[in-house]
Structure formats: structure tokens, C-alpha cells
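With one protein chain held back, the other chains of the complex are shown just where they sit.
Think of it as A, B and C in the order they're written, each chain with its own count starting at 1.
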């Protein structure tokens, strides 16, 4: 079984998720610039989720470039990842429309955590099929970024009830971690792994 | 006529159906965790339908991998399947928003039944074009899974008026039947067929 | 310029149009079967539009199978067709939600007419590029189906104010004309054209 149709389907779902989130930006009835003010937190949560879906698309792209064959298990591990990503519009809207209130912010983090776990499962399913010496297994290595992200999400979820901004800041931190590829850190960590 | 564009179009429709269902999860206005409670039945019906669409995508994928050429009849048999699947968001929302009430649960099963029949028609149209000795015809065999699913749906629809949970349980059972590929049962049934 | 990306984009837009129309089927609040009664006209208009989009996808598929190269003019002729098709959800919803009232039914026909004209323009743009001796030019011939469809739409629009059912019946007739490929009629007409 080839990967092309799995990639096409995933691209479709990710493209729809990233665009459908925009529908939570409700068109205001007033025409002054001030009418955009209540839209701002929804906009901010939209930007954050847009970057997250972008990161997932990016990583998904890399993951399947190193993959040639797909098993039934990989198909379902992929659908499992898409399931948690499909909840982004809901949690993004809930967090944004309530100005990053504690509970919605924690639930937003919970869905981020589940998506990260689902990605981990998908990655392992592919490595299991390809073998421990495969290019992918070597590229992933000890996967410090994946593990660190999980740890930060786990910390952020209870912290949302202490300070909503701390939790949101941690979500931004994980996004930056994946967004900015710092070669120095990467090389250091590669050495430690080596 | 090649299958690639039919597959691309079907992937698009299935990707949209699976994602648009999520829009039935209405963002609550309250910010407590309790605000998610009324969303739960919609969430559960979403999970069930997500798995169903996943199964259909999976099977559709396999079906067209064993297919090389497409006729006008196959194009319309495919659109017929997509039509019934496109009603999933409606029936999922109706069943979920009313806490799995009898009538919506029966109607949900009716659309499941029609989709299963449409899949059967599509499969036969492809086999008719490929011949009884084709790989697909042998792989499908007597199609006990397809026939059993139809029988369970037919039983579940009236049972929804006796117990909504019994009917929903039967829908879950069919999903598990397709989701978990039990080699023992399969081998047994293959023997019985042989 | 190759046709693959134009086809992929068109497939995407058509897949979204065909699925988004379903959102006009508003989930009823009541749980009795009677609650589906007011949904029925919307459902019927959905079925009709689903078949129309299916026909357009089918014909679009054939059209570009006979096409190898795309010019700027063809790109815009294609977008022009997609524009009118993108209005289907609006006119379908308006006609369905008002029980096929005269004006919405006439406006529905107007958009059908514009889409048919846009298809005609697209077809001519492709033939103009390929030459009068091309396979496509021969396959299209005098295009009696296209011309007859335009004539029926033109008749149906004013007739919507006489009888809404007559107009809707004519829309169904055109759909059947494209849906059922009657070889006898086709051969007869081919002879007349020859």
C-alpha cells in the first residue's frame, strides 16, 4: 500500500481544519475599529492554532517522506492523529471566545497533549514497520523535542488554573520550539544523544 | 478512464465530511468544565461517526487499489455512496444533540444502512467490470462482513425504539467488526466459505 | 502548463460545494419523525443539486481528460464555471427552505443557466486551443445536449412563476438528460449531426 492517498487525505483534512477555524471569527455587526476588539482574543487563539496545524502539516510531510509503505495500523494511527487535530477548531473557539479563561485554556492544552501523543504513536508505528536502523529512526533519535513538548503540556494544563497567561505562554513556547530550528541547540543535543 | 481523479474527489469529500461533523460541537458560552457536559453526547456521536468515515475511507482506499479502470456506472455508484455519507453530519448532529433519542438514533442507523448498501452496489459494479476471477472478487469472497453489517443495521433500526443504547451498541459493534481485524474469526469464516 | 493542478483545485472546490450544501439541512430540535417534515423540501433540493454537481464533476472530468495543455484563458474560464457552481448552496438553500417558492425556484434556474453557459464557454476555450479536428471537438459535435439544456433553463425560469412544480420538473428533466445516457437517442442524434 502506497502513501500517496494517505497523504492526500491528510492534506485535505488539515487544510479544512486550518480554514474552518477561521469561521470562529464571527463577523461583527458594528462598523467601528473598536468592533474588532472582542474578536482579538479569538484572533490570537486562531493564530496560535494556525501555527500548530502548520507545524503538524510540516512534520507530517517530513514523516511520510521517509515512509514508503503503509500498514493498516499506520492508517489508523494517522486517523487517530487527525481526530485530535479535528478538535482544534472547537477548543480554539472556546478558549478565544472566553478570553483565555482557565478551564478552556486547560482543555486546549489537553487536546494539544493528545495530538502530541497521537503523533508519537504514529511515529513509532512507522519506525516499527521500517526497523530501528531506518533513516527515520536515526533522524528522530531520542526525540527530545517530542518528549519536552509532552512535559510542557503536562505542566501547562494544571498551571492554567494558576495563571492563564503562563499556560498560554507555554503553548507558545512549544510552538516556537518546533517553529525555530536552532542549529546550535540541535547539534548540542545530537552530541548528547550520540 | 483512470481512477486517480475519482480517488482524489472522494478523498476530498470524505475529508470534508469528517471535518464538518465537528462543527456540530457547538462552542459553549460558559467557561466551567461542566459546560462540556451537554456537549458530551454530541462528542460521542462525533467519535462514532469519525470512526465510520475512517472505515469507509479505509475500505474505499482498498477497493480502488484493486481497480484500474472506471466506467460511468462506477462513477455514479461512487457518487451514490458519497451522497449517503454526506448525510452523516446531519444524522450525527441530530442523534447527538438529543442524547441518542429513539427516532434520531433509528434515522442514524437508516443512513448507515443506506451507505452500506451503496458500498455493496459500488463493490459489485467494480467486480462486474473486472470479472468473477479478478483479485477483488476473490478478496471480497462471500463478503460475510458486509452481509452481517446489513443484518445488524436492519435489526438495530427497530430496536432503537425499544432501547436506544441497544441500537447504539449495535452500531458500535459493526464499527468494531470492521475496525478490529480478528484473524481467527476471519480464517474460520474463510474456511466455511471455502 | 499541465492540467493536473487545475483538476486538483477544481476537484477540491466541487468536493466542498457538494458537501457544504448539506449544512443547509438544519438539525431539528424536536426528536419525532415529524420533525423531519420541514426538512424534506431542503432535502429534495439538496438531492437535485447533489446530482447536478455530480454531473458537472463527471463532465469536467471527461473534458480535461481530452485536454493536455492549459492557457490563461482556460484557467479563468474554469474559475468562472466554479464561481456559478459555488452559488449552488445559496440557491439550493433558498429554494428548499421556502418550499420551492416561485422566485427562489426561478433564481435557482438562473444560476443553473449561468453555470451551463460557463461550461459552454470553457468547452469552447479548450476546443479553440486544440483545433476543430481534435478528439474533443469531434466528441462534442453539435452539442445538442448542451443547447437543449440552455433552452429548457430559459423556458423554466419564467415558468417558475406559472407553476413552481413545472419549473422544478424541467430542472429534473435536464438532470435526467445528462444522467441517463440513452444510446438510442444518442445514435439518432449523431446520425442527424453526421
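The rule is short, and it goes like this: contacts are C-beta pairs under 8 Å (C-beta built on N, C-alpha and C of every residue); 3 or more make two chains touch, one makes a residue touch a chain.
Just so it is clear, the structure is predicted and the values come from calculations on it, not from any experiment.
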Chain A residues touching the chain left out here are 7-8, 11-12, 14-16, 18-20, 22-23, 25, 27-29, 31-33, 35-36, 47, 50, 54, 57-58, 61, 65, 179, 181
On chain C, where is the contact patch with the chain that was removed from view? 1, 5-6, 8-9, 12-13, 15-17, 20, 23-24, 72, 75-76, 79, 82-83, 86-87, 89-90, 93-94, 97-98, 101-104, 107
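Here, only the chains that are shown with their structure count from here on.
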Between 0 and 180 degrees, and as a multiple of 5, what angle does the rotation take that fits chain A onto chain C by Cα atoms? 180
Inter-chain centre distance, chain A versus chain C - centres from mean C-alpha coordinates, in Å: 39
Return the residues of chain A touching two or more other chains; collapse runs of consecutive numbers into ranges. 12
